[in-house]
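Please read the structure below before turning to the comments.
A protein chain is absent from this complex, but the other protein chains hold their places.
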Amino acid sequence: MASVQSVLAAALRPVNAPPAVLAWLVPIASIVVGLLAFGVFVALLGRNPLEVYATIFEGGFASAFSWNNTLLRAAPLILTGLAVAIPAQAGLVVIGGEGALALGALAAAAVAVPLAPSLGAGALVAGAVAGAAAGGLWFALTGYFRAYRGLNETISSLLLSYIAIAVFNHLVEGPLRDPASLNKPSTLPLPDAAMIGQIPWLDVHWGLAIGLVACLIAQLALSRSTQGFALRVAGGNPRAAMLVGLPVGALIVAACALGGAAAGLAGAIEVMAVHSAASASVLAGYGTTGILVAFMARQQPLAIVPVAILMGGIAAAGSLLQRRLDLPDATTLVLQGLLFVSILAGEAFMPKERR
Amino acid sequence: MTFDAVLTVLIAVMGGAIRVSTPFLFVSLGECITEKSGRINLGLEGTMVFGAMFGYAVSYHTGSPWLGVLAAGCSGVVFGAVHGLLCSLPRVNDTAIGISLIVLGLGLAYFFGKAYIQPTAPRLPSLDLGAWSDRPALRAALQVNVLFIVGAVLAFVLHWAFANTRWGLQLRTVGDSADAARALGLSVGRTRVMATALGGFFGGVAGAYLSLYYPGSWNEALSSGQGVMAVALVIFARWRPLGCFRAALIFGGAGSIGPALQAVGIQAGYHLWNAAPYVLTLAIMLASTSKARASIGAPGELSMTR
Partner (left out) sequence: MITSRRTLLQAAGAAGLVSAAGLPLRASAQTPITVGVIYVGPRDDFGYNQAQAQAAAALKKLPGVKVVEEEKVPETIAVQKTMEAMITQDKASLIFATSFGYFDPHMLRMAEKYPKVRFAHGGGMWTEGKHPKNAGSYFGYIDGAQYVAGVVAGHMSKSKKLGFVAAKPIPQVLRNINAFTMGARSVDPSITTRVIFTGDWSMAVKEAEATNSLVDQGVDVVTCHVDGPKVMIETAEKRGIMTCGYHASQAALAPKGYLTGAEWDWSTPYGMLVDAARTGKPHLNFLRGGLKEGFVKMSAYGPSVTPAAKAAGDAARTALTTGNFAIFKGPLKDNKGGTVVPAGTSLEMTNLELEKMNYLVEGVLGSIPA
């Protein structure tokens, strides 16, 4: 086995292609391989793979409607992807986005609704800030526990996520409940006119733009700013960072807080752009899917956007696959899994990282 | 609360510790083996749910729930081996592969599992360890499945094996220092793949327990994240098999507090009571870790704790 290993490693060493080309070629080739594997899966079930591919394309990417569908589903995933990717820059694996999203949604509902009559659009800003703050504080706990108590951040963020969801449900069904929301416990709703509007011509709410801007800011900050650099150093080599005198502990907490803010903001947008109130419907697995998005994007903020769109497209396609081809909802999970495995395995062919 | 009510809750907690802990026990023990070899397999959630489906299906078709358990374990070996092999490729992130296999595992489980939601498969039997009691609650709490006993024994066996067998030593060497292992002539890659496959076996068995014993049903809402949680419990247990056993018992028992309290009339804040296992685990971990003792017990090669 040892010799097979080394042969494999030798075979996989990048060829003479310039690294920049490979950085694009490999992911695309991986996606193709993943799609082919899915085609094989589908064919083994007696279906026509070409028909399936065509339906996926039609459902996710072929028309204005399908693009609208895809973008709307992608919007929250951009921010929940950041929730994983930003802490990852500090070397942390944080998976509690669902809980932070829930708290962000609750905070936004609690703040924006009473302020809406007097502040109008300002209430939305207040809601967004409240949501980001709630999510940020919650994730900061994870950062604090990791930096100053040595508690593994993966387990603490997971536990805190479940706890946050329990608190969310408790408050939505109890103290923060709108008495008129009988059969679907919700907080007091935002009037329609006060909600986040649509981007002109796109018919998608502004949350998509907020997500894009957040990714851009994250990418720029990480690659250009001193703090971003410090964060990546702390993530890459904590000992070296400490030797150099970087405040590793504070950086960890900050990275977590920013990630949590992104998830909290996602929750706030869900309430203020889509649902108009916080209810259990907000817990739709966006935080969990965000983990997938971030890892597929290799924790790069800019790459999160196309990956989120891909995920959104697959979800939109799943809708059509059910109705046209009578394929169960689980088919999209299989597709996502195969694509993901493929993209990750493709890492082996990627040129050595510059950083 | 009256004495009787307190006793009811305690008995329910004990029953829950036995009933609910078993999947956590198997997944965490399996993950313990994997992580001792220096690899993280986050994908056990997918392995577990697929094992649940596959075990149920095999039990249905063959009429034997034990064959179902075995089949589930074997499907887990496949998932584990795939994980191990993929992670052997250079520069592949094992955390990410794990997550991708969760998605794939769940997708395949739900896809093929549709046909098995309606049919009723033969279930695993239980041992009536509480037959001596005339209190029905106690008898029910002591209805133990053989798998629980197997899991408990496994915990002790692993505890002994890690410290006293050649296999255990090899595993730990590979996990603590790949360089040292290679210097000793051990095959790092093969050891890790096999450890991951073995871990996958136990993950599959955990799933079969869910569908064939408790809750004893196959449908898409079967898992409540036990696979992911159990992987986290390994950290709680500091990579010690007996710690995994303890963690699983605490977690399982704490999960029964909510319903048990309601049964004796305490219903306020039921969402919060249902979060008891998570709060308890977090509290215990906070109390027992400190910056200095952070990674005691962690295998040196584990990517998560480097």
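Every chain is named by a letter (A and B) in the order it is written, and numbering of its residues begins at 1.
Keep in mind that, in the parts below, contacts are C-beta pairs under 8 Å (C-beta built on N, C-alpha and C of every residue); 3 or more make two chains touch, one makes a residue touch a chain.
Please read all numbers here as calculations on a predicted model, not as lab measurements.
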For the chain left out of this view, which of B:P90, B:P122, B:G269 or B:G300 touches it? B:G269
Touching residues of subunit A against the unshown chain: what are they? 65, 68-69, 72-73, 169, 173-174, 182-185, 192, 270, 274-276, 279-282, 284-285, 315-316, 319-320, 322-323, 328-329
On subunit B, where is the contact patch with the chain that was removed from view? 8, 11-12, 15-16, 19-20, 114, 117-118, 120, 123, 136-137, 140-141, 210, 214-217, 219-224, 255-256, 258-260, 262-265, 267-271, 274
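Going forward, only the chains that are shown with their structure count from here on.
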Using Cα averages as centroids, what's the distance between subunit A and subunit B in whole Å? 27
Touching residues (chain side subunit B, partner subunit A) in the complex: 46, 86, 88-93, 95-97, 99-101, 103-111, 114, 187, 189-190, 225, 228-229, 232-233, 235-236, 269, 271-272, 274-275, 278-279, 281-282, 285-286, 289-295, 304-305
Which subunit A residues qualify as touching subunit B in the complex? 1-2, 5, 8-9, 12, 93, 95, 145, 148-152, 154-156, 158-160, 162-163, 165-167, 169-170, 173, 291-292, 295-296, 328-338, 340-341, 344-345, 347-348, 350
